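Only a single protein chain was left out; the remaining protein chains are all shown in position.
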Amino acid sequence: MQTFYTDLLCIGGGLAGERVAVEAAQAGFDCIILSLVPPRRSHSCAAQGGMQAALGNCAMGEGDNPDIHFEDTVKGSDWGCDQEVARLFADTAPIVMRELAFWGVPWNRVVPGPATYFKGGQKFEVYEKEEKAGLITARAFGGTAKWRTCYTSDGTGHCVLYTLDSKVLELGVKIHDRVEALSLIHDGENCFGVVARSLRTGELLVYFAKAVLIATGGYGRLYKHTTNAVINQGTGLILALDTGIVPLGNMEAVQFHPTGIVPTDILVTEGCRGDGGTLLDKNGYRFMPDYEPEKAELASRDVVSRRMTEHMRKGFGVKSPYGEHLWLDIRHLGEKHITTKLREVYDICQNFLGINPVHELIPVRPTQHYSMGGVRTNKDGAAYGLKGLFAAGEAACWDLHGFNRLGGNSLAETVVAGRIVGAKIVEFLKGYEVDIKTQYATAEVKKQEERINELKSKQGRENVYQLRNEMQEIMMEKVGIFRNEKDLQEAVNRLQELLDRSKNLGLVSDGIGANPELAEALRLPGMIKVALCIAYGALQRKESRGAHYREDYPYRNDKEWLNRTLAYWEEGADLPTLKYEPASKVFYLPPGDRGYGEGKVIPKDDNTEEKE
Amino acid sequence: MSVDATVETYKGHRLAGWLDWLQMLTGLTLAVFIFAHMLFVGTVIFGANAFNWIASFFEKTYLAQIGGPILFFIFLLHGTLGARKMPFRTKEQKLIVRHAKMMHHRDTWFWVGQAVTGSILLVIAAIHMWTVLSDLPITAAKGAQEVQNTLWALFYVLLILCAGFHACIGLYRIGVKWGFITRATRAKALKCIYILMGIYAGGELILLLRFLSLKV
Partner (left out) sequence: MGRTLQFEIFRYNPMDPNSKPRMQTYYLEEKENMTLFLALNEIRETLDPSLQFDFVCRAAVCGSCAMVINGRPGLACKTKTKDLPDKITLHPLPVFKLIGDLSVDTGIWFRGVAKKIEAWVHTNKTFDPNALEERMDNELANQIFELDRCIECGCCIAACGTARMREDFLGAATINRIARFYIDPRDERSDQEYYEVIGTDEGVFGCMGLLGCEDVCPRNIPLLDQIGIIRRKMAIASTGGKVGRLFSVFAKKKK
């Protein structure tokens, strides 16, 4: 058995994993990154829009500061976030953006003089100040009071990822790509590393580490229609859940993006709407101002997605062989703008739809996009329950986003959390020694070997892909944008059935080497468990908050539900055990009205009247 | 730094750059030369006397005696430099042909053509230069006598075609490699190159016919 020892093992080589690795490597610690794919192929590279940081350089961002960013974030989260974390995040973000600029990210910069922008389809002019010339500029994103989203044209994620990966290379961080972590090695108190499987050869590998970081991104592929990459199957969350002692936080908080294209579900950036794109219905009518007079298309994502679904339910959707959709209109932005600042969007339309967005409308519908929930950590990024286990980025529930995240906050979170958590890991590693108990590794390897042999023996009768597709359909239909008791209960029941059937999985192929069917079969039971955490958490949460919208409980209920769900999976159980903790230890910003969305709240304070 | 960086410096390091310069400059010289050559030989259109006059001019001024060997040296140098980029082992040759077939890509085939014509030229252009320079003075009569032998005529047809292709594609290649022909100008440049190739091959073949018809 090949065995590796290191100080820090980062599972996941996207932005969060790499940013943490950079921090540890700079402090002189040995670091290995495990990644399913070469790090530059991580899903981070697909993020087009940008990163929020209150730099306040551009004219429309004038007067911005971390306080306003903090408020926007808390409101966006529908008061579900950890406010200490949100504070820390908003304060640190500007430094991190400057640091990235120092390392080589080609942020777009302020061009002094008059500039033309679009907002809500209207053209308007502002004057960019001479004294700000050449500083990092920003664009508008939904749910923000100021223009705050730093960007590099349409390839922000790509540029930042490549820059960080170059830094990782410079610092000599070891990269083990095409390796999948299968389970954590731990003794119930300390985490010692992971058992992993090589996706090149199919061999099992053992990694021992003083600290392990889970940074595996989201779990979009639990849903049938998702903007996420095909590798976003929640593999890191399965690692944590399988320990039985590390909880997943707020798994029912799932964000749907308003503009996934039909039918391929590829995301077109919020930058489209930020720059002035509008949403039209089957009659070519711009409907969003009717629902949200103030913010229109730029309300937060949960609100826009729900309004779109609502409008389609009223019969205003465009019928297509792939279901109903609406139109995104960016034609008025002009060819130059579309082919430069929104080029990625232009390319996607050309490559995957065969249409030209300069002259044609883009078919869009709300599509699963982001997982607010994840491995629950404290504000230092340390996971609950196991010493030496950390998490960051989308895989973590650090809890910056609560029940809805703002566009541009997640991409920023990866690197901001990466810096903060990385520094805390460095602190943790200094002088830390752990007695690695190898018997736990041996036991874990044996367990995985048995699983693999059983699958290869072909005794099972259940087909991997069929089960996976059923799960994805259940999640899409029953645990989607609008939720209710009946559907959720049915989803839980059917997922439990699937979990049971997954014990009887058998391979069709031989399973030799880097066999993709075997890899999928090893993941699937864990994926179903994660799906159950979402569905069951959603069933139990009897209120509507942020992206979690219950038709049967349409009010945000601060009296009973101003809290965070913690889902544990005890060994042998067929349902997660749910516990709850307060949403935030401190409330710098007391719960109130978001200023957009339905705004129905049952306040925490009994004396206050219910407000509509 | 924990990366095994390759930043050691040694004098020979600049050689690659110099050799690249040389390859381009020798190629450029040879291309210019064969067009000039066509113009000089072109005097035969006006008859043997015109041709003989210009030939004797080159000999009287010793341009042929000195320039010839220099040119021969440049030719050999260019051949050697070019050979550094050529596939020598059968494995490499097979690879590049298989690659060109896979890609069905014009510019890759051009390069294969370049390698083939280059190899042929290395032999036949050398023979041509040797026969001409070792038997001064150059006269129209000698030339005519030579090409009126069928084998020699075929030899010259091959030389003309190879030289025309190699020189013109070579010019195009220089433009592309050094970034003078960019994506924006490529189509236009290629058109010019085709025209140039046509002028050269057409011109030289007409001259060949003229020599054939020359009364000795």
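Think of it as A and B in the order they're written, each chain with its own count starting at 1.
One rule holds for everything that comes next: a contact is a pair of C-beta atoms (placed from the backbone, for glycine too) under 8 Å apart; a residue touches a chain by one contact, two chains touch by 3 or more.
Just so we're clear, the structure is a prediction, and the values are computed from it rather than from any experiment.
Here one chain is not drawn; of A:A24, A:I266, A:L279 or A:I338, the residue touching it is A:I266.
Interface note for the absent chain: among A:R139, A:K167 or A:R197, the touching residue is A:K167.
Interface note for the absent chain: among B:I54, B:A100 or B:M197, the touching residue is B:A100. Where chain A meets the chain that is not shown, the touching residues are 37-43, 45-46, 95, 97-99, 101-104, 106-111, 133-137, 152-153, 155, 158-159, 162, 166-167, 169-170, 175, 177-178, 200-202, 229-231, 263-264, 266-267, 321, 340, 344, 347-348, 351-352, 354, 464-465, 507-510, 512-517. Residue-level contact of chain B with the missing chain is found at 3-7, 9, 13-14, 16-21, 84-85, 87, 92, 95-96, 99-100, 102-105, 107-108, 110-111, 173, 176-180, 182-183.
Operating definition for what follows: only the chains that are shown with their structure count from here on.
Separating the CA-averaged centres of chain A and chain B is a span of 61 Å.
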